[in-house]
Structure formats: C-alpha cells, structure tokens
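Encoded as structure tokens, the structure appears first; notes follow it.
For this depiction, one protein chain was excluded, whereas all remaining protein chains were kept in their positions.
What follows is chain A.
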Amino acid sequence: MVQGVAATLKLSGLAWLQALVIGLLVGALRTLPWRFLRAIGTVYVEFFRNIPLLVHLFFWYFAAPEVLPQAFREWLVEHGVEFWSAVLGLGVYSGARFGEVFRAGIQAVPRALLEASASTGLSTAQDLLKNSSLALTIGVAELTFMTRQVESYTARGLEAVAAGTLIYLVLCLVVAALMGRVERRLAIPGLIARGLSPEG
C-alpha cells in the first residue's frame, strides 16, 4: 500500500505540473486581445472540460496509441504506457480547469487577485490528488488499485477500503494545510483574513 501511495503522489505531482503549464498557457490565451488566439483557448477549455475524466483516461490509454506507428506503440508498452496515459489524461483534463482559474486571476483587477488565484489553483491540487484514483481503471498501481489488490489477497475488503480511505483523507488534509500556508504567505495583509470576496 505504501507503493500505492507513492504512485498516487507521483501521478498527482506530474499531472499537476502538466496541468499548471497548460493552464497558464490557456488561461493567458483567453485574456489576449486577439480574437483568434482567444478562440483557441476557449475551444480547449470547453472541449476538455465537458468530457468525463474516465473517458479521457480510456481515450489516452486504449484509443490514442492505435493511431501511432507500430514500433512506437511497442516501445510505449515496454515503458509503462498506463502511467503516462494517466498522467496525460489527468493533466489535459485538469489543464482546462486550471486555465479557467488563471483566466479569472488575470482578468480580475490588480495583483491581489492574481495571487489569490494562484492559491486556488493550488487547492485544485487536492482535486487532482483525488482524481488520480481513477488511474486504477487503466491499471496504474496507485493507492485505490493497491487497496483492491490487498482486498483480493486477504479477503478483508472492509479493512482495506477503510485504510485506503483514511490515507486519502490524510493526504487531502496535508495538501489543504500546505496550500493554506501558501495562501497566507501570498495574502495581501487583511484581505483574506477579513473574508472579503474578490469583488469587495
């Protein structure tokens, strides 16, 4: 199960980085004065946001390799295609959501909100962590997968699921606490503490 936790963290971390890059790019595109570039950003967000994550994962795992050349596909299978499909699927999907967060951040008035949005972008990291549980469907040995594994070895479903749940809860709380610290560090003194909404 420790292995599963490590895979969950690795998966979330890599996907988070990818989503951050995509999100920054797309979010910035959507605020540019050129209509064409803005449209590209909008199409990306609307396209990827409206398809379930599970379908994303299946697409990148089952369908996308089909259109690649045979040799490259074999190379992929040897090098852990499940893991990278999961990273790609999670990253592309979360990128669309991060993009919206960054857009809101860039468009809203001054620096204050950019910083606020950075901290919301980070707290979506929690969602990403939880979403990485879906990687089990394509066979990445992350935490949920390992939970199932333990369960089928020991036939103690209840205990395994309870342990898995507890680990997720702890991970989420840790992420929340970390992000809370980031938020406080970036906060304009008094703004968040007073609980003001961005619009004032």
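Everything below uses one rule, namely that contacts are C-beta pairs under 8 Å (C-beta built on N, C-alpha and C of every residue); 3 or more make two chains touch, one makes a residue touch a chain; residues count from 1.
Just so we're on the same page, contacts and distances are computed from a predicted model.
*Asks:* What does the UniProt entry say the missing chain is called, choosing from "Glutamate/aspartate import permease protein GltK", "Metalloprotease TldD/E C-terminal domain-containing protein", "Alkanesulfonate monooxygenase" or "Response regulator"?
*Replies:* So, among "Glutamate/aspartate import permease protein GltK", "Metalloprotease TldD/E C-terminal domain-containing protein", "Alkanesulfonate monooxygenase" or "Response regulator", the name matching the hidden chain's UniProt entry is "Glutamate/aspartate import permease protein GltK".
*Asks:* Among A:9, A:25, A:161 or A:182, which residue is in contact with the omitted chain in the full complex?
*Replies:* Per the contact definition at the top, the residue touching the missing chain is A:161.
*Asks:* With respect to the chain omitted from the figure, which of A:25, A:40, A:54 or A:178 is a touching residue?
*Replies:* Answering carefully, the residue with contact to the hidden chain is A:54.
*Asks:* Looking beyond the chains shown, say which of A:17, A:32 or A:169 touches the absent one.
*Replies:* If we include the chain that is not displayed, A:169 is the one touching it.
*Asks:* For review purposes, identify every residue of chain A that touches the missing chain, sorted by number.
*Replies:* Here the touching residues of chain A are 46-47, 49-56, 58-59, 62-64, 66-67, 130-131, 133-134, 136-137, 144, 147-148, 157-158, 161, 164-165, 168-169, 172-173.
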